[in-house]
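For this depiction, one protein chain was excluded, whereas all remaining protein chains were kept in their positions.
Chains here go by letter, A and B, matching the order in which they are written, and residues are numbered from 1 within each.
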Amino acid sequence: MSRLIRNFVLAASLAPLLAALPACASTPAQRGLIVFQHVCAACHGMEHVDYGDMAAFGLSPDAIHNWAADQQLPNGTDDNGDPKTRPATPTDPILSPYPNEAVGRLANHGLLPPDLSRLAMTLPGGAEQIRRILLSYAPTPAGVKLDDGRYYNTALKWKHIGMPPPLQDGMLTYPDGTKSTTQQMATDVSAFLNDVAHPHVAERRRIGVYVLAYLVLMAVLTFVLQRRIWKSRP
Amino acid sequence: MTQSETPPPEGGTKRRDLLTTATVTLGCAGACALAVPFLNSLKNPAATTLSDKTIEVDLSSLAPGQDMTVQWQDWPIFIQRRTPQMLAALQTPAHIATLRDANSKMLQQPKDATNWHRSVRPDYGVLVGICTHLGCVPSFEKPGSAPEAAGGYFCPCHGSNFDAAGRVAERAPAPYNLPVPPVTFLSDTKIRIGHSAGDPGFSMSDIQQI
């Protein structure tokens, strides 16, 4: 019974819970955040996601703060009318590194690196397709002629993509000691992007279990209750 | 209407009463729990410990006797450059006798501004421009704008008077001195608002009232 009450209280106190959970040993999504920070963020943003939201991936407040402060955001104009900037804060969005679309295209042979906020949801094939793309670069076969800024990639229908192969074995060190092979990083970053595209999934499922448990209990109680009432009808 | 009351089922045992009570109680508890996320959503999402914004202000264009207003955390921040006359006026015993909290006993300022001029350096005053009565923004009365004016603030809403150090007059409706934000001097003419080097632990959420 006390267990039941505890579960009930847990289910009732929905959101504040997440913060109380200890940051566990690193999960694929947590490692994927590191890949995003060091590799993807060079070209992509997640404009609907705030730096502070990364607390969900176990990033400490200080780490969030420092990461944000590394990015400069436009901040009006100074007394001479020249644009000013300020360091980003945890409540600012993780913007694309390019100040606008034109610059982004210029830097990428006319193609704009897409925003990653919901990509794992909106890309046909989802997170798995992201992983496949990252792992399907190959040397351009003889006889195939690709335009400038195009890279041969078998995961795509047209067998090429505008993104240069982003991952290389050992290009970063994971704090938890996991070896950063291309395979590993592709798996991790797609897990990360999957979570980013489905905000609060873990919390959602955990609360869902409590809610369902509560409803099952209520269903049993009301069932017994109505059976007794109907049995004794005149 | 052919309606007669069918009597409620007989034989209400104690056991059923317990069952009914438990079901109804749990049902109501569930409904209350459902209200939690609704109310939770009204919380300020930015009100996390992560959002501690600071701003830097350049004071080089501020002449003695002048004031300026900047915005910090959505509050108007008054910055004044005080003249020797203003500083002298702050210390006259006759003036001090008219104040409610002349020695800043109330926690309305960081430690390094708990002094007679309520600021880090006497020649600059920095105050949160929100009247402690009911929240209007007082206006600056320049020193010398009236024969006896020594510089200070006057709140248009219900007539509270504050001196140039933000200390409230005894007869004003406002109960407390104007709050002082945490300030650090980065150079002689540049300050950072939002962090106090002299009282690093200070937080605006600890003060008596804004």
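The criterion applied here is as follows: contacts are C-beta pairs under 8 Å (C-beta built on N, C-alpha and C of every residue); 3 or more make two chains touch, one makes a residue touch a chain.
What we mean here is this: contacts and distances are computed from a predicted model.
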Record-based protein name (UniProt) of the chain missing from this complex, from "Copper chaperone PCu(A)C", "Cytochrome b", "Methylamine utilization protein MauG" or "Phosphate transport system permease protein": "Cytochrome b"
Residue among A:Asn75, A:Thr122 or A:Thr154 touching the omitted chain: A:Thr122
Contacts of chain A with the absent chain, listed as residue ranges: 14-15, 47-50, 52-53, 117-118, 121-122, 197-200, 204-205, 207-209, 211-212, 215-216, 218-219, 222-223, 225-226, 229-230, 233
Interface with the undisplayed chain - residues on chain B: 2-9, 23, 27, 36-38, 40-43, 45
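Throughout what follows, only the chains that are shown with their structure count from here on.
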Chain centre separation in whole Å, for chain B relative to chain A (CA means): 37
In the complex, chain A residues that touch chain B: 8, 11-16, 52, 61, 64-65, 89-91, 214, 217-218, 221-222, 224-225, 228-229, 232-234
Residue numbers on chain B that touch chain A, as the complex places them: 6-7, 9-11, 16, 19-20, 22-23, 26-27, 29-30, 32-33, 36-37, 40, 45-46, 48-51, 53
